[in-house]
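Scroll down for the structure; my scribbles are underneath it.
Omission of a single protein chain aside, the complex is shown with its protein chains in their original locations.
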Amino acid sequence: MATKSGRTIIATKERSWKTRLLRWESFLILIFILVNIMNASISPNYLSVSGLFTATSSFLEKAFIVLPMAYVLILGEIDISVGSTVALSAVIMSIAFGKGVPMGAALIICLLVGACCGLVNGLILTRFTELAPMIVTLGTQILFRGIAEILLGDQASGGLTTVTWFSNLYWGSIGPVPYMFIIFIICAVIFGLVLHKTTYGRRLYAIGSNRIASQYAGVSVQRIRLSVYILTGLFSAVTAIFLAARMGSTRSNIASGYEMEAISMVVLGGISSAGGKGNFPGAIISIFIIGFLRYGLGLINVSSQVMLVIIGALLVIAVMIPNLNLGRYFKRSRKQEA
Amino acid sequence: MKKRVLAVLLCVAMTSALLFGCGGSSDDSTGDSGTGESTAADGNAEAGGGTYALITKASGNPYNEKEAAGFEEAVAELGGTAIVKHPEKATAEDQITMINELVAQGVDSIAIAGNDFDALQPALTAAMEKGIKVSSVDSNVNTDSRQTFVNQAGNNEIGQTLMDAVLDISGGEGQWAILSATSQAANQNAWIESMKKVMEDDKYADLELVEVAYGDDEYQKSVDQTQALLQKYPDLKVICAPTTVGIMAAAKVLQDEGLSGTVKLTGLGLPSEMADYIGDDDDHSCPYMYLWNPIDVGYLSAYTSAALVSGDITGAGGETFSAGKLGEYTITEANDGGTEIIVGPPFKFDSSNIDEWKSVY
Partner (left out) sequence: MEKKFSLKKLAGSREMSLVIVLIILCAFVQFRSGSFLSAKVINDMFKNYSITMLLSLGMMCVLLIGGIDISIGSTIALSGMSMALLMRDSVISGTLTGFVIAVVTGAICGFVVSLVISKGKVPPIIATLGFMNIYRGITYLVSDSQWVAAYQIPETFKDFAQKKYLTFGLINNLITIMIVCYIIFFIVMKWTRTGRKIYAVGSNAEAAEVSGIKLDNIKMLVYTVMGALCGLAGAMWVSVYASAQGDMATSIEMDVIASCVIGGVSLSGGRGSVAGVFLGSLTMAIIGKTLPLIGVSQFWQSAIKGLIIIAAIIINVLAARMLDRNSLKGREM
């Protein structure tokens, strides 16, 4: 019996090299290789190991949001308040630091604030289950950024460069490999394992496929949803930490537009916004695809406007191609979305 | 089975066509004066000229475009290669990414109109450590992040000029308000501070500054803010908008509401945008305004970068260098402890010269 989920219930699974090759993830890896070939051929500066790792620094801090966003989308929901959560956590952290709180404690405060923001989202959504996540997170997006604006007004809260171990979180590295890269890979692996190998992960897919059925099957739907939103808030705070380390100061207008980028990366990775299907490695690969594509284009000084068109087109085409009538032959049948 | 293979091949073909095609067309889609963005092949410093980079505040703003045009013109005169980058949004994060990209390309100098006074410091110091000469232009960054600052007009001068304009237009006394851009813009805040300081003098004792409103350099917001100001302060006499977007919005609002007889406008504006609104009679809301030539600002910035790269100057106070058709310039001390180079005094636009200037910039 075929289901919408990324895995069939049939006990035997074909693992021939052909099915592996024609999975979405292989397609993504192919695009990734293509992007790199293109970049290397038009830019002699591209293929330096240190350069490439430095390039990852420019997009990896956003990538931390992608990790829990994948969970959110698998649930079939959406969270567009993440950018504002980043801003708010960063602002509160740096205000706390400015008031004399030691940096380590300020970091904890940042994470707590992020988790609280996620908690707010989760509470509203689980208490009022009729509400669509889009609109609730739209409201909180405006609200959280508004709070950040009230707190900082038009000032910047700086001085974070004075704490060298904090700056090193972003700017430091072991050899050519930045710390952030290592931390990211560890987190990504953990997220991926949790999603694909634990009951929690399987429940996420279940809720995404059919919420009511999961509820009747005994899955504590609301609790899991709450946990996912808290997680999203928490990792937005992680992004805030790296962003603050990068800039050495914070303002209330940072991190705008991050939510759309994160959603693009997740969707490009094969995780459908309707919920219940997609694999985690896809999201990770697409982070690197978009990141390196941007970097490579930036190296040849393509204007940001052309980049807009390219990234937008890439997203639309990549999602559309499998659906064009050839979708019937694809392993996962994509149900029509309205 | 065949269709699946076909599907994958089609995707690959389309994607590569898209990517390669866009890679090739990048040359003509950026910049307007055609003095050439560097393609990757000659991205490294050439023996004859150098590679000079400019990062503006944001894309899609004519002021920044003109600045870039002046920059490119100067670099062409110098025989070098110009790279101009406009961040998509006026944020510091986008500029940091661009700084990193320029460092990776190995440019000789970076001139940047900072979106944030402090946030660019780590990125710019990293660039300077690699031997790249860094100067700020138009909107300043802190002293540790730059070697010098190309300032379009002295902050004090701008403050004085604008205050005098307000004094003159209002007839010596009355309420006035400021309509600014974003609350974080370093240049805006510097000019407002300067105006407030000038106002402490007795000459301006009868003028009352009722509010500083922020239009965020967005047209609609500026319109809303102007209307709110008019609503809240019925006795308002003058609005001073030291931002090209704000002044344009305010001018239109005043004329549309028929208030251009009672409330007047001045500030910093682009002649091309304000041409309709400048005049001496009651139909026009703005008797006169000021600005400088952004083309000259970009031009001077390029020559400054070149002088830094060639070692003619190090950015310390008192040094002099020559800047093409603009003549000789001396580096002076700036208010924040660093140094700056001032392009020139603000230029006045009124009904007598607006027609001549509106097509220039």
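So that you can tell them apart, the chains are marked A and B in the order they are listed, and the count of residues begins at 1 in each.
The working rule: contacts are C-beta pairs under 8 Å (C-beta built on N, C-alpha and C of every residue); 3 or more make two chains touch, one makes a residue touch a chain.
Fair warning: this is a prediction, and the values are worked out from it, not measured in the lab.
Trainee: Which candidate, B:137, B:169 or B:248, sits in contact with the chain we can't see?
Mentor: Of all options in B:137, B:169 or B:248, contact with the hidden chain holds for B:248.
Trainee: If the hidden chain were put back, which of B:52, B:117, B:176 or B:277 would touch it?
Mentor: B:277
Trainee: Tell me which residue among A:28, A:42 or A:78 touches the hidden chain in the full complex.
Mentor: A:78
Trainee: List every residue of chain B that touches the chain not included in the displayed model.
Mentor: Counting only chain B, the missing chain is touched by 29, 32, 59-62, 65, 86, 183, 213-214, 218-220, 223-225, 227-228, 231-232, 248-249, 252, 256, 272-273, 275-277, 358.
Trainee: So which bits of chain A touch the chain we can't see?
Mentor: Residues of chain A in touch with the missing chain: 78, 124, 128, 130-132, 134-136, 138-147, 149-150, 153-154, 260, 263-264, 267, 272-274, 305-316, 319-320, 323-324, 327, 334, 336-338.
Following the convention adopted for this analysis, only the chains that are shown with their structure count from here on.
Trainee: Which stretch or stretches of chain B touch chain A in the complex?
Mentor: Chain B residues touching chain A: 1, 3-8, 10-12, 14-16, 18-20, 22-23, 25-26, 29-30, 37-41, 43-44, 59-60, 83-89, 91-94, 96-98, 100-101, 104-106, 116-123, 126, 182-184, 189, 214.
Trainee: Which residues of chain A touch chain B once you look at their complex with the stated criterion?
Mentor: Interface residues on the chain A side: 22, 27, 30-31, 34-35, 38, 42-45, 48, 51, 54-55, 57-58, 153-154, 156, 158, 161, 167, 171, 243, 246-249, 251, 253-257, 293-295, 297-310, 313-314, 317-318, 321-322, 326, 329-330.
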